[in-house]
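Note that one protein chain of the assembly has been removed; the remaining protein chains are unaltered in position.
Let's turn to chain A:
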Amino acid sequence: MSDPQQPRLTPIDEWENEAEAMLDDVEYDTDLGVQMARDAIRVSNGELTDAEFHEKYHEAVLEEFGEDERPTKPEGFEDD
């Protein structure tokens, strides 16, 4: 695999391996990062709304990071 530190265009079929490699050794949840990355692209694609994305990961993000300051928070959404 090429160095994930350096800019390149990743073929879609290689992306997930590369994303996992990027999150290796990080002190946060690798699986959560990969899942959120995948769904963030789905938001960009219009397959998922910002609000759905926010709600789907809100609890996991809170648990992992102790805060959830993502800009996808829908109006009126109440933090736990």
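Everything below uses one rule, namely that a residue touches a chain if its C-beta (ideal position, glycine included) is under 8 Å from a C-beta of that chain, and two chains touch if they have at least 3 such contacts; residues count from 1.
Assume contacts and distances are computed from a predicted model.
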item	value
Candidate names "Molybdopterin oxidoreductase", "Na+/H+ antiporter subunit G", "Selenate reductase" or "Ribonuclease P protein component 2"; UniProt protein name, chain not shown	"Molybdopterin oxidoreductase"
Interface with the unshown chain - residue positions in chain A	4-10, 15, 18-20, 22-23, 26, 28, 32-34, 36-37, 40-41, 43-46, 50, 53, 61, 64-65, 67-72
